[in-house]
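Missing here: one protein chain of the complex. Every other protein chain is in place.
Going in written order, the chains are labelled A and B, and every chain counts its residues from 1.
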Amino acid sequence: MAEIVRAENYSFRYSESKKWAVKNFDLSVRSGEIIVLAGPSGCGKSTLLRSVNGLIPHMYAGQTEGSMSVDGHVVADTPMSVLAQEVGLLFQNPENQIFMFSVERDVAFGLENLGVPRGEMRERVDRAMRLMGVTELAGRAPHELSDGQKQRVALAGVVAMNPKLIILDEPTSLLDPKTALELVNQLERLRRENGTTLVVVEHRLDLLVTVADRIVVMNEGTKALDGAPRDVLFGDLAGGYGISVPAITRVQKLLARDGKISADRLLSAREMAGLLGGAGPR
Amino acid sequence: MNLKVEQGETVAIVGENGAGKTTLVKHVTGLLKPTSGVVRVKGVETTKASTAQLSRSVGVAFQNPDHQLFSESVYEEIAFALRNFGFSPQLVEKRVTWGLELFGLEEYRESSPLVLSGGEKKRLTLACILAWDPDVVILDEPTVGQDAIQKERLAGTIKLLGAAGKTVVVVSHDIEFLWPIQPRVVVMKSGRIVADGPASTLMLQKDVLEGARVSQPELVTFYQELSRRPEAPFVDPSEAERWLK
Partner (left out) sequence: MMWLSGGFVFRKGNSVYHRLDPRVKLLISALLFTTTLLVRSIFQLGLVIAFAIAISAVARVLKRVGRTMMLTATFSAFIFAVNIFFTRNLETSAIYAIRFIAIVVSTSLFFITASPDELEQVMKTFRLPRDVVFAFVTAVRFIPVMMLDTLQIMDAQKSRGLELEKGNLFQRVRNMIPVLIPLVVNSVIRSGELAEAMESRAYGAVAKPTSLVQYKARFADRVTALAAVLLFAAGVYSFYFVLPTYLP
């Protein structure tokens, strides 16, 4: 599988700061993976994301060490216009990433900026809207949309640019749990139908734990843990890094330690129900 | 809508975005006036007093700290409400210092509130409210954007307020956060109250919760499934909680 992101010993410090926001970070993301990036507030997740899509160093000045490349392009040497077509970035606040007064024009925003001819643009916009399930909203204005709809529209705008990788900065933070779950399903569908690689920064691990291939935990700018969700969450170190280890994980660990249940490492209550198919009530 | 909250209760108002939770709590301080019917706080009708007056006994923490912070220093920020409510300068000094200590913000005493991190800003808005010691504290979506450590601290603060005899109302869609607090739960859907009861019983009723597009705490679902296993050591989720503690 192709390697989409390669960070080798990457470090970054903002020009007005003495502290390194990201330190000696190694990361390899393979095509088609869904990676969750977790860690307490201020650990450097946002800085890392922006280093991947090019906002660092093209928009934010600072000192870089080590290397960061996306799909073979070295980020520091590649202009944003090229990077924007390789990496899409979805932000936390649905409102502040919709520019146009109609949904379909906003989905076309990136393509207009790239000078894509109208015929091709129309096709790509229609396809992106269909993929994100917002085709019926094409003529609506942003204030007519719910927050969940706004996030899907913004995501459609990113998808229209056909990036191989989409990174998302706490995309569900302002959404209620049901809407958040719908967005996560949408992301899973993007990976399945479009082959898009996804890196999601998220506090609410319970939402993503069943779809993620890997969890990477950051702490004070460095990488603390990196592995499959079951390994990371059931490992002994999970609790020490201030991440929201799902409650059932903690409970299972306690139960298993006391020998009360067998050591099935289940990530959701649903998985539990799946296993109990035949067992009758007590 | 009919709702009564007694002094000292901790109540959680849950429901999806748009169910009317924030609209409801805005009536408590008169930010919204009822189209029909009456809203009374400590016996006083909300139409008979200004929001500023009602806020003396009801402190509301809104979701976005950036909608509040404007003073030259964190000290002034906490002092703002105190001065509006007519506290003497000596009392202001005492209360501000107390608030800074309680929320671990002493080092920022003279700093501009705008340089604080997101989590610190949220703590600051809480400090601003508790400084004037209202009887009722309303928190509107306090867990949005918070990490695990911040949420734990928040849960601790809510329990502390309850222990101090304050009436606490938490508007939240974060059911996982609310479960350990075990508050009274009021479920809203489309502007109506569809359920009202203690967390220990209400959270078990999956169909009621699903009907309001509210998820059941994963732990509760897990316990319910677990209690069906032959080797499970307990019968129901509350027993499980107790056993775990």
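Of note:
FYI, a residue touches a chain if its C-beta (ideal position, glycine included) is under 8 Å from a C-beta of that chain, and two chains touch if they have at least 3 such contacts.
Bear in mind that the values here come from a model prediction, so they are computed numbers and not experimental data.
Just so you know, the chain we are not showing touches A, B across the whole complex. Of the listed residues A:9, A:63, A:81 or A:185, the one in contact with the hidden chain in the full complex is A:81.
In the complete assembly, the contact with the undisplayed chain comes from A:121, out of A:36, A:121 or A:251. Check B:12, B:41, B:69 or B:161 against the missing chain and you find that the one touching it is B:69. In the full complex, subunit B touches the omitted chain through residues 26, 29, 31, 50-52, 55-56, 59-60, 62, 64, 66-70, 80-81, 84-85, 114, 128-129, 132. By the touch definition given at the top, subunit A reaches the unshown chain through residues 50, 53-55, 58-59, 79-81, 84-85, 88-89, 91, 93, 95-97, 99-102, 104-105, 108-118, 121-122, 125, 141-143, 157-158, 161.
Keep this in mind: only the chains that are shown with their structure count from here on.
Separating the CA-averaged centres of subunit A and subunit B is a span of 29 Å. Those residues of subunit B whose C-beta lies close enough to touch subunit A in the complex are 16-18, 117-119, 144-151, 173-176, 179, 213-215, 217-219, 221-222, 225-233, 235, 244. Chain contact summary for the complex, subunit A toward subunit B: residues 39-42, 92, 146-148, 170, 173-179, 181, 203, 206, 242-248, 251, 254, 260-261, 268-270, 272-273, 276, 279-282.
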